[in-house]
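Dumping the structure here so I can ask a few things about it.
Excluded from the complex is one protein chain; the other protein chains are retained at their positions.
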Amino acid sequence: MVNSKIMKKLIVIVVFMTTMILSWILPDLYKTATDEAPEYPLSFYSSVADKFCSFVFTDDDFYRTDVDGNRFTQQQFDSLLPMIYTNQLVYDGKMPKKVRGVDVDLQKIRISNFSYRYKPKAYQKPSIKLYPLFESMSARVDLSTPDDVFRISDKIEFIDIESNTVNSEKSVQYNKALYNSGFSGPAKRIAGIPSARKNYDEGYFIIDSNNALFHMKCVNGKPFIRNVNIDKSINIECFEATDYPNRESYGFLFDSSGQMYVLTTEGYNLQKLGIPPIDMKNTVVTVMANMFFWNVMVKVNNSKTTYAIDARTKKYVDSIESINANIVYHWIENIFPFIIKLTSNNDEYIKPRFMTNYPVAFLFNIFFVLTYLCIFRRNRLSNKILPSLWICITGIYGFIACLLFKSDIN
Amino acid sequence: MNIIECNNLTHYYGDRCIYENLNFSVEQGKIVGLLGKNGTGKTTTINILNGFLKPQSGNCKIFGEDSSSLSPEAKSKIGLLIEGHVQYAFMNIEQIEKYYSAFFPDWKREAYYELMSKLKVTPKQKLSKMSCGQRSQVALGLILAQNPELLILDDFSMGLDPGYRLLFVDYLKEYATAENKTVFVTSHIIQDMERLIDELIILDYGKILVQESVGEFMETHKSYESLEKAFIGLTGKY
Partner (left out) sequence: MFKSVLYKEWIKTKWYVIGICVVSILLHAYMFMKLGRSIRFAGMVHLWDVIINKDQFIFREIKLFPLISGIVLGIAQFVPEIYQKRLKLALHLPLPSFRIISWNVLYGAITLALVYVISIAILITYIRLYFAIEFVESAFLTILPWYLAGIVSYFLVAWICLEPRWNRRIINTIISIPILCTYMITALPAAYSSCVILILSIAIVVMFFVYISVIRFKDGK
């Protein structure tokens, strides 16, 4: 008697665990078997035609078109996008002398072109909060990796790597400069490029506890710390440092609503990008910039919008929506009443994420309940109530779990 | 007083009926042998008695307790010999005695080592390195040391040569009689049972054929020269 009471409780636990495991494994296996690579049209704003031109992918092929539906050959397309196909046009001898009234300067085009990608994964991942502070004015072409790293909690500390000890002198020096500039610890976020493989070094940007942004670097061995004096109305969420050859910007700033800005090197001027705020936890932003326009591709879930913004003013010019050509709806997906995922494309953390599909999936759940009752029609009703209830909620997962442990349930 | 009581025992393996409404009891101080051909439910009965099998219906009581949930006190009064003299083969005779002695307050070390002295084994020799017969003696020694009120021995003669079987039976008979122990035993070797048991229960497929004292049984079946021949005559050759 005691054993059967204990057994009931244990079977509930094991059926629950099996159900959860199945809700992770089955949808994952289904996705692995049926997933298709997304195919979005690739759109760029033409600095010549003042409209979007796109590569559109079909089942086996692709074509080049614009928003008016005109189709183009490769050569015609190259001429529509001179800022992208610069090398090809120069090679073909078809590069125009002026674009938008500006003399074509190949060097300037190369310096002005850059690409940037914001991925939530880079922002949402565990990291060791230690940073190397490079010498920004080393008088050498290549940067050399420093022998120490720093951490900032409520104070800055430099740790000598070889001895694994704190360099008190340097720490005191930087702490003094940090607090003299108005810094209030602890630091909420530190952004920079912690690699010697960059075009130049502009140190780090630090968000303090009051949401103020500070610029810190090492110049000729001495601390350089400036309060960037961002407008207090902007609640800084994160900052991503960049090192583009044109040296026009320090990086991209995101506020708590997801509005994107660029921090320019011209007196730390903050320019708002002419795109709507993004969901920073779920959106990938790709910027492909040239001297006239920035193509900003914003992708979230299965939708993608490409914005054209003016390269100088950062104001909105135009936009185009793209649809994933490979989205195919399989009705059978509704068999999964909910899905547990342990990983995500948007972060690097292992944790359970729960997605439900209930109103539609409920029909399948009822089907499984009826199937269960049919299979065990000869069993006592009292043995079928709890499993039926469980299958009603958990559908195929609970059904399989109850079948696997049928001898103990019944 | 009945030490073992089984009431209306019914058990099936799938659709195959082993027995239905089986009833028997074992009185205190008796040595009872459970006989039957292969597949008649001897080991099934032993398993039910020891709480290793739940019957479809009916129950067994040992010392008045349900056999499927015996208390530790009841279990300490039962000495169990599993079919094949199964014991912990990775232990030697010293280790195994030391292990079991901790569980039984009335442990009789001398009884165990007296039997062990008859074995031609070293104290450090593992059971896995012993012969079948030697292992059976170790198993018997452990039961004797435990000094239980009830001994349940499943197929005690399995794998033993005639010499060891004789030793086993003689030891057991002497011990059980002297100490007024209750013994419930199964075996395929009827001659051994004949020397050992006071009462017999003969199982046939689905039911008990006979439950009576050996004397009464032989009186009833005078025409057979031995218990073995009587058993075969009663249950059929095949």
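All chains are identified by letter, namely A and B, in their written order; residue positions are counted from 1 within each chain.
Just so it is clear, a residue touches a chain if its C-beta (ideal position, glycine included) is under 8 Å from a C-beta of that chain, and two chains touch if they have at least 3 such contacts.
Being a predicted model, the structure only gives us computed values, none of them experimental.
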| item | value |
| --- | --- |
| Of A:106, A:137 or A:342, the one touching the omitted chain in the full complex | A:342 |
| Contacting the left-out chain in the complete assembly, out of A:76, A:195, A:220 or A:410 | A:195 |
| Of B:87, B:147, B:187 or B:235, the one touching the omitted chain in the full complex | B:87 |
| Full-complex contact with the absent chain, from A:32, A:164, A:233 or A:382 | A:164 |
| Residues of chain A in contact with the chain not shown | 3, 6-7, 10-11, 13-14, 17-18, 21, 24-25, 125-132, 145-147, 149, 151, 159, 161-162, 164, 194-195, 342-343, 348-352, 404, 407-408 |
| Where the missing chain touches chain B, by residue | 47, 50-54, 68, 72-73, 75-76, 78, 80, 82, 84, 86-91, 95, 98-100, 102-104 |
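By our rule, only the chains that are shown with their structure count from here on.
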| item | value |
| --- | --- |
| Rounded Å distance, chain A centre to chain B centre (Cα mean) | 72 |
